[in-house]
Each structure stands twice: as C-alpha cells, then as structure tokens.
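For this view, one protein chain was removed and the others were kept in their places.
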Amino acid sequence: MAEGSVQHTALSLLDHLPVLVVLIPFLAAPLVVLIGRNWLAWPLAFMAALGSFIVSVMLLAKVRGGEVLSYHMGGWAPPLGIEYRIDTANAFVLLIVSAIAVVILPYARASVRVELPDRHVPLFYALFLLAFTGLLGVAATGDAFNLFVFLEISSLSTYVLIALGGYRDKRALTAAFNYLIMGTIGATFFIIGIGFLYMATGTLNMADLAARIAELPDNRTIHAGFAFIVVGIGLKVAIYPLHLWLPNAYTYAPSAISAFIAATATKVAVYVLMRFLFSVFQPDFGFVAETLQYIVMPFALLGMFAASFIAIFQNDFKKMLAYSSIAQIGYMLLGISLMSETGLTAAIVHLFNHAITKATLFMVVGAYVLRSGGSFYRSLEGMGKTMPWTSAAAIVGGLSLIGVPGTAGFISKWVLVQAALEQDMWWIALLVVASSLLAVIYVWRGVEVVFMKQPADDVDRRPAPLMMIIPIWIMAGACVYFGLATDVTLGAARDAAQGLMAGPGPLLLGGH
Amino acid sequence: MTEFTLSFIVGHMNYWLFTLLMMTGLYIVVDKGNLVKKIVGLNMFQTAVFMLYISMGKVTGGTAPIFPTDMNIDPEAVYSNPLPHVLILTAIVVGIATTSLGLALIVRIREEYHTIEEALIQKIELEKATREIREFGETMGGPE
Amino acid sequence: MRHHLILRVVTKLLVGMIMLFALYVQFHGDYSPGGGFQAGVIMAVAFILYGLVFSVGQVQQVLPVWLVHKLVALGVLIYAGTGVYSMLTGYAFLDYAALSPHHPSHGQHWGILLVEAGVGITVTAVMVAIHYAFVGRAPLISDEEW
Partner (left out) sequence: MRSLFAVAMLSGAFSLLSALLFVTLDAVDVAFTEAAVGAGISTVLMLGTMALTARFERHASHSPALPLFVVTLTGAAIIYGTLDMPNFGDPAAPVHQHVAPEYFERSPHEIGVPNVVTGILASYRGYDTMGETAVVFSAGVGVMLLLSGLRRRKRKGDPDEDTQNKGGKA
C-alpha cells in the first residue's frame, strides 16, 4: 500500500466491489483479442463471467440490508466525477445478468463451434464480453451520461453479434441493421433527454439530478427531457409499438446470442426505465404519474395481447418466443405502471423469472437448430423423441412462461395480480389471467409439434451435446426452484422495490 | 406562461434552428429507403444534437475553456462551459463507431442481397418468407 | 494509381508530416485542443493515405494485420491498466494520484498522458483495421452501377 504525505486511506478489495463487477469482463475482452488463441478465448471469457457473478453475489449480500454503496471513479466525488451507485435494485440486476452469462457461456462454446467459422472465435468472445460489460455498466452506474456510454458499448457489440447469425440466414444482417438504426435513434433520443435535464439542472449525476428536479416541478424542459428518455429507453426495451427491431433480431441471431440478449438486454433496459421513473423523477410528480397511467399502462396491456396473438400464428419457434418476449415485457411495464411497491416487486421479480425462463427456451431452440438446421415448427417435428432431455426442459420453460403454479413464472404473475387487486383494479388482474391463456395456446402449439409428431426420416437423431444439456437444465431447474423457494427472489425484489419507491437517496460524498 | 418577447425569440432561435436540422436528419433516416442515406441522416441527426449541446455551453463574451499555458489565470476571464464539450467529444466518437459498423453491415447486406435499397430487400425477404411458409408452414394439419 | 508521380512524391513527403502532427496533437493535448482520439485519427490517416496512393500491401508490410489486431486491444488495456494500477496501490479506480502519491497533481499529469496514449493507440489501430477490412473486400459491384 502506498503511503503518501497527502492524506489518503487505502481502499481494500471489498471497497472495489462495485467497479470490479464491470471491470473483470472489461479487461477480459481486450485480453482475449490480444492473446488471440482460439482455445484460450472461451476459458478467459468464462472466468471473467464467473468473476463478475461472484462479485455480484457479494454485492447483493452487502446491500440487502438497505445500504447503498457509492464508488467514486478516479477518486472524484460526484457530481464532479462519475459514481457507481449500488442498491438492491441494481445489485439484483447485476446478479441476473452475470448469472445468465455464466450459464450461457458453456452453451455458447458448443453452439459457436458449429455456427461460426473458427477464425472468428476469439473476436466473438471479445464481443460477447463487451456486450456483457456494457449491460453491467448500465446497471451499475449512477451517472446519466455514463449510462449512455455503456449502453452504446453493449448495443454496438450486440448489433455485430446478431449479424453473425448471417452465416445461417442472411436476414440476420438486415435485422442487425434495423436494430442499429432503431437503437441509435433510441440512444440519440436518450442523449437529447439527458441534455434537456442537464440544461435545466446543470448536473449529470442521477442523485443530484433527482434532488434538483424535485425543485423544478413545472419546468417544461424537464418534461420534454423525460419524454425523450422514456421513448429512447422504450426503443431499447421494445415497448409494444417500438418493438419492430426485436422479432427478427432474436430470430436470426446465433442461438447463444438469442438466449443471452433475450434474457438480459431488454431486462437491463427495463431496469433503466425504472431507475429513471422512480429514482431520478419521482412518481408523485404529476407528469410521471400521468405518463405511467395513460401511456405506459395502455401500451403494456396492448403489448401483452397483441404480441401474444402474433406469437400464436408464428410458424417459427424462435420467432414465437421473440413475440412472447414482447408480451412478457408488457407484464413488467404493467407492474411498473401500477406505481405501488407490490407492482414494482412484481416487475422486478418478473425480470428475474422471465430471464431464466426465456434463457431456457432459447437455449432449447438453439439445441434443436443444431440438429435440425432450422427453427421452423416443421423441422422440429418429433424432437421430443430424438432429444428427450432437451425437450423436457422445453416443457418446464413453457410451463414457466405460461405461469403454472410451481414454476417461476407463476410467482411473478401472482404478485402482479396481487398488486392489481390491491388497488381494486380487478379488471387488470383478469387481463393478466386472460393473456396467460394466450400463452397456453402458443406454448401448446410448440409442445404439440415437438411431442405429438413423428420425426422425419432424414433427421439427425443424436441428442444435444452435454455441454448444452447441462446449461439448459441448470436454467430449467432454476425455473422450478425459484417457483418453489421464493424467499430469495421475492425478498430481493421487495427490497429493491422498497429502495426504488423510497426515492433517490442523498448525494453520497463520503463514500469511496 | 412564456412571453414571446424579442429577446426570448432571438435567444432561442439557435435551439429552434438546431431542432429543424435534427428533424431533417431524422426524416432522412425514417423516410429514405437507401441504406447509405439512412446512415447519412443518422449522422446529421446526431450532429444537430451535438450542436444543441455545445450551444448550451456557450457564455456570452466567453472564450474556449483553455487556461494560459503558464497557468496565470485571469480571474476576470469568462470561459464557456467545458462539460458539454467533453460529453460531445465522447458522443462524436460513439457516433463514428456506429457509422463504421453500419457501413460494414451495408457492405455485407449488399453482398448477400445485391442491393442496398430497403424496398428491394423487403421484397426479397418477403419472397423468401413466402417460400418458407410453402415449405414449412401448416404444421398443424400437415400430413404425418 | 501507379502512374501518378506527383501524387506519390507528395504523399511520401506528407506522410511523415502527418505523423509528426499526430504526435504533436497527442502529446500537446494538455495545452491546446487535441488529445488521444484526434491524434489517433490523424495517425491513421497517414497510414490510410499511404495505402490509398501506393497499395495496401505496402502498408501492411509496416503494419501487418495481426499487429493491428493486437494494438486495438493494447490501447484499451493501457487505459484500463492505469486504473487497475491505482486500484492495486489502494486508490480508487483511475485515480491517477496513485502514480505519484506525494504529489497528486503530477500523478494526474502522468495519468492523463498514459490514458491518452491508450486512446491514441486504440483509435489508430481501429481506424487502420477498418480501412483494411473495407479494402480487403473485393467489390462485387456491377459495371452499370458505376
């Protein structure tokens, strides 16, 4: 430890946890490129993801008691410098993202080997790590502009990762291009919004912003800034009418990438939306409440039904899952728009539950694609017989998607219904149940194809490789486990919701 | 409510002009079918946003935020706000990164589709989708 | 462009000047406008110009593709590595005071120099890599479209 004449207390490793969670994969990405060896790329990426995961578990354990960690980049106290601010809400999101990455990487190893040429392997993992880093950085940061920078790290790498699906189907390229255009418009809207807030307040730190916005309730610049931030992030979230980039991007991306972004990217965007709605702006502001009530809620409901309907009529398993994702985002937004602690708890717990559910299902489809060459229902006929283990996981994931008791999906819907009933909005509770019935239909279609049909004669009858089945079953197991043992997820989600509802904390100048 | 005095209008004209420029860029992105033009529009949209940022940092009578080299700072000197400059430097870099990626994607799209017109690409994709539905569709009632 | 004698001579003269200017922008960024990013772009322009007028093959003798790939990563690592160093010495991430604990503002100087160097290396390498990637593609364009 360096002892200087200038007073300075040395930080211990524990103090560095908030930045370490992002830094580990951040460092691993250039290392993978620098080393450039195919066989080393995967172990490095996996170790980095595992490191982040361990750190995020420690972080969550640390902040569960309601403590808020503040880490000052470069030693500069906010609002001058950039701050990482960890409370239960983002510790939980960090945990979701890193856990998904840890499980998906072994799966990716098996699927990338088949889907991509060998010479691309190191760069692929570098980009995967960058996308992962970006998502973690977005979740951890307490600075509005820094959020934009990390959002762009993850977006840019995600565009390329999706375009790599072009080796299987050229439509991945146009899907990536459309996502690039829409994502960049969204990001630009977001900086317009940040610019407006900055103009009205003179600061970029979220906690500082919140304190200053509270003093300016009727400022039209802030109102417009709010609108731009919501629309900009809404494009990333894929709120129903802004979802156009999503179906093709999920469908044509490489299998591991579909699973990863479906489980994490939109979830992190939902978190950002929550952070801005509740921590930067406060719901007791008239304009925030009105936006939630008259804009977000109707579109959430519309999305739940419209996207589910479209999902029913798909012929492609992956596209069906993509549309179902849009519908599920509707549930999260619905929870947010109820503006109550229970509603927010439902949204956060659904973040987690839907992430593991969709990760399971997309990994299952990826395993199917590996053997059948396509994700059309026709080419998946009879997979239940040739790939029994994988298909059993599909059943678990499907049940969780519907929200059958005993699975993770049930918990979030149950809390959501409770939240609606709390406010005597029984019609919303009914709509949630009704849209779950639509989920029954589209999941049943998939199950019917996989189990009720005979496999074609020329089909590859080998089961999926073990490297795929294990991650799939870890996720499927999680769907069941977290459907029965709810204290961890529900507890963390409730703490996170309480933290968010309590509004922004004071500016922490004394932290590290 | 705001009073539209002359000083208000003159003082806000810059924002409105940049808004006009921004919307021109956005219109090109949304309306034009040529992929290269979309990227150009995106650039224009972003550059106009940068102008908006930079213009909010300007102080009347101020100069560029660079101290004299000997660091003898004149306490009377007025400097423009450096923070928007810093943000926009970052944003420009992000912008060029996006542009280069978009152009690389266009090159790949052109190689696969032999066109960079959105309308033609959509036509090709529609044909492909129709072919697929003919081949893979109707799983439900199809022959076993 | 084998026959453009003037172009070739002028390029040979210019490339050195451009590189020199890039270095000036890189290391004078503390005092005047400029810094790692601008310097990186200018440095890359020197290589790109040489490649356009002569041939990519000739540039790649100086700056082979594999080296560019390594440099792309190296710059990021220099930047992040500076931060990691300050963490290891007990300071916050990217706290340049760690580079000179007894005189923090000297540390700041060193730190800024280091990270700007990292930015410069990555930007140069990325721009050159993008140029290589574009040039390495065989045009599929049909004649009637030109």
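By written order: A, B and C. Residues from 1 in each chain.
Here, a residue touches a chain if its C-beta (ideal position, glycine included) is under 8 Å from a C-beta of that chain, and two chains touch if they have at least 3 such contacts.
In this text the structure is predicted, and so the values were computed from the model without any measurement.
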Relative to the complete complex, which of the depicted chains are touched by the chain excluded from display?
-> A, B, C
Touching the left-out chain: which of A:374, A:455 or A:483?
-> A:374
What is the set of subunit A residues that contact the non-displayed chain in the whole complex?
-> 26, 29-30, 33, 73-74, 76, 79-82, 114-117, 119-120, 123-124, 126-127, 130, 133-134, 137, 145-146, 149-150, 152-153, 156-157, 159-160, 163-164, 167-169, 192, 196, 198-204, 212, 219-225, 227-228, 369, 372-376, 379
Missing-partner contacts on subunit C, residue numbers | 29-35, 37-38, 41-42, 44-45, 48, 69, 72-73, 75-76, 79-80, 83, 93-94, 96, 104-105, 108-109, 111-112, 115-116, 118-119, 122-123, 125-127, 129-131, 133-141, 145-146
For subunit B, which residues lie in contact with the unshown chain of the complex?
-> 2, 7-8, 10-16, 19-20, 22-23, 26-27, 30-34, 36-37, 39-40, 43-44, 47, 50-51, 54-69, 71, 73, 78-90, 92-101, 103-108, 110-111, 115-117, 119-120
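As a working rule, only the chains that are shown with their structure count from here on.
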If you average the Cα atoms of subunit A and of subunit B to get two centres, how far apart are those centres in Å?
-> 25
In whole angstrom, the CA-centroid distance of subunit A from subunit C equals 35
The positions of subunit A in contact with two or more other chains are none
Touching two or more other chains, which residues of subunit B qualify?
-> none
Subunit A contact footprint on subunit C (complex, rising order) | 66, 69-70, 72-74, 76-77, 80, 83-84, 87, 89-98, 101-104
Interface with subunit C, subunit B side, in the complex: residues 64, 66, 69, 89, 93, 100, 103-104, 107, 110-111, 114
Using the touch definition up top, name the residues of subunit C that touch subunit B in the complex.
-> 31-33, 37, 130, 133-134, 137, 140
